[in-house]
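The complex appears here minus one protein chain, its other protein chains still in place.
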């Protein structure tokens, strides 16, 4: 658990980042949403998840080529749009809203942050253009402040051997970014997916729309990206930014869950009335809307601090994951319940949202984990250890 | 924190005590309720709490004389009714329902358990008849498994010096039972309230219907009741039985809060309808009723195990305090809220219930404290201490 | 304290035991074929002793069954696999007993009880869930038959059932509660089509049943024409009363699984999860004690409305504890054993994976009365709170908004 250089109760953080959406962001959102409406309606998603190609690579290429979603936060010099993580967060919201099965989180967020940190412009450019995708080879559940993973070892001749379980977005990836332990400590390697000694085993995943895979490396040739502190920082930075962006994805999930439920209850009749006119349900949906309103502010603040390099980013991301994870799970649970029987069926999209929300709540550190980290950052320590 | 000789997950506890009310208990309840209806309606209570006599000693004598509530669990040989703590719990429910300002908990429960343990038949008999009352001189917040209190010391000549804060039911008491530390360790003394060196200072208390006082002893003459393990066990037993009985009082509070609220909402009209016909309120009250239904089973089980000397009593009381404390607070908070503005006024009894419930939640160990104790009893340990 | 069968003094426990011994003497479980033994047991009045003589019972109080069951279990006698035929036993049988003609009772009850004929329930429809009385499946009189057309849903065991209990609309021109009639439908009749209904766990416990001009003889009507809503109340009342039998041991439900994972995996523990587990453990214990309280009440002949509280609490607890399990497991919870479509015959919450439990538990607050409907029932029937303004009770069914 990291310790805080400055504590929260000194009241230094007041105004901070812009929390609103800019006009550019509104346009970006509209473009992404239009493309997803055409190519990623939920029946399409549902039909795909039980096939051999659970990821829609074609859609991802299209999103990258037509809207440029893969390189928004990448500097123009490195082949990106030179925008910021704020814009990327808008994309995350929309992809969450559509439970889109694309390697956004793994490639355009986790890998891109890591590669920007280590300065691999060539690969960053490929990812930004969408011509290639990459995945960060850690279990999806890894928290930003977790210990550096030790499952893969560097062997003589710069080859890697070991295993990593439950990796997201690796099935469609061209390149794996692999944290490994060498003689000199932590290191980060790029491994070609097609290289000898690389085996991926698809995993039946709780989240049908973000299929995991187990990675096995047997003397697989790697290209060193960074070592020592640089490798550690690149990994931590990737996971930290990932956790911020994940909150925006969770916000999108929650918003769509509420919108779908409201639409359903407006039209469904029981007892001669629209079901949505029953006060108990109205109050629950109002509570959910209040929660989503707060989640939006929290998620925007988190990504804003990350985009601005604000020193409050540590607190902001921990708050976002503490708050938005549970809110998104609640929203999708309510979606299932308030759809009655139909929300319990495979043929209705509610379960895609429920499963994504629950998996997201475990991804990149649980809410519980982030609250525990927060305790150190804001000087609210636990029980003295004497007992 | 005590450790458990037998753990919970060995599945030994299945049926256990009778959880229902017997016919005798139903009759007892009716008698107590009738007497309280005549002499302890809430306007009477409200009028009394701001006077110099916040306790209704006359009512207590009457309850003891006419219904025998003070000595139900005392053996007949010692001047009691020879019933059990099960019957006492029914009285606790009714006194809670009426937020009655009588020294029941301090005298008929805490002191009586302690005196039965140390075998002081004479004083037990006086308490059972209601001719005298006693108070256990510990802060009302003391949990059963708290360390033996060290605020009062035994000095040469069997005199006691020290202070105890926030003692319940001591203002009208004739005798104080004082845990004290002597040369030989823990001891329990009886101190006459009228004795030299005894000072009581009334405290403005959150709970208006159970006024606390601070006790100061300056070389006050004491009569030794027990010492060493016997003193420790007497104190712990008193607090443990007290915690069980308190759950029944809290149940009574919650039941009355719900009943009063339901009555109000049935008759109050808004928007041309009885307010109680609005579904959101109905669902909240239904939830409360479910909670109260569970609280009843939990409280009956706790007092049943205590009455039977069942080895599961430790778990049962911890469960009862964990569950019923918070339920009673919720019920009285809902009572205030659902009465709208009128529940926020001094002239409505809701606040008497709210304050009693919140104080009860702190009394004899908070829900949080009891959950922590429970963890040890049921073999659900916390995080290993290595971090 | 039951007042049933007051005419003749009921047989004592000893006399009951003698009857069981007589059955066992003539039908040795070790050598008698299972169905044959069950038929003999039914004929001896030892199937459900609170049923009338001649229909598998002896007209005794319900509690006397415990004596019989204990004796038979001790002798190693086969049972009728009650979980498999739960709908027949719990819903169809009480309704046939109350509303059936003596011919219907004689025809249906024996193979129902022995399990030779499985029953299912055709009540819910896609457009009529909680508001069951809004149902739109039509039954039109045609000579001595009724011709039934419509769609039913959430029908467990439909693919194995021989018979169904069915509610259908026989008069759309009267308010919705008045135009419903109750039938027994032959699931093998032409026009009955059963399709599996896959649920979010990947499995298909339930079915959709399509009825296309299915002929039902009027002799298979239960109760009067237009009285189906009242008849269905008997069915539904029996659905919710399912508490009884043995006391439930502590940690018997899924809390036991969560507690075991906690005990066996110290590396997964965090302070926040500890607090959550302790709260859930207390809630589970409260629910267990409430069921025990209810069991004692039923045994004392004092049934109460707390059964709805128990169902309600059960659903919430299952959902909360299974959600906790996934959070506790972390990475492991991201993996789900298998999404392949399967057709289980019963739900096994405790035997399934944590992911399955989490998903399946979502149904607990929907099936057999949603938690929202249960809250309404508690508020109105237990607490006596006023009903909401109703606009659907006096309007002809055909004019209701849908």
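All chains are identified by letter, namely A, B and C, in their written order; residue positions are counted from 1 within each chain.
In this section, contacts are C-beta pairs under 8 Å (C-beta built on N, C-alpha and C of every residue); 3 or more make two chains touch, one makes a residue touch a chain.
All values reported here derive from a predicted model rather than from experimental measurement.
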Practice task
List the shown chains that the missing chain touches in the full complex.
Solution key: A, B, C
Handout entry: Residue among C:45, C:272, C:307 or C:323 that touches the chain left out of view
Key = C:272
Problem - Residue of B:226, B:281, B:297 or B:328 touching the missing chain in the full complex - result: B:281
Practice task
Determine which one of A:232, A:356 or A:371 touches the chain that has been left out.
Solution key: A:371
Handout entry: Contact with the hidden chain (one of A:86, A:193, A:210 or A:273)
Key = A:273
Problem - Residues of subunit B in contact with the chain not shown - result: 50, 139-141, 165-166, 203-208, 212, 269-274, 278, 280-281, 329, 333, 336-337, 340-342, 344-347, 350-351, 354-355, 358-359, 361-363, 366, 368-369, 371-372, 382
Handout entry: Positions on subunit C where the hidden chain makes contact
Key = 271-272, 274-276, 278, 388-389, 391
Problem - Interface with the undisplayed chain - residues on subunit A - result: 8-9, 11, 13-16, 18-20, 258, 262, 265-266, 273-274, 276-279, 281-283, 285-287, 289-290, 293-298, 300-301, 319, 322-323, 371-372, 374-375, 378-384
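Assume only the chains that are shown with their structure count from here on.
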Completion exercise
By Cα centroid distance, the chain farthest from subunit A is B
Problem - Separation of subunit A from subunit C, taking each centre as the mean of its C-alpha atoms, in whole Å - result: 42
Practice task
Mind checking the centre-to-centre distance between subunit A and subunit B? Centres are C-alpha means, answer in whole Å.
Solution key: 51
Completion exercise
Residue ranges of subunit C touching at least 2 other chains are 270-271, 372, 375
Completion exercise
Shared-interface residues of subunit B (touching two or more other chains) are 278-279, 281-283
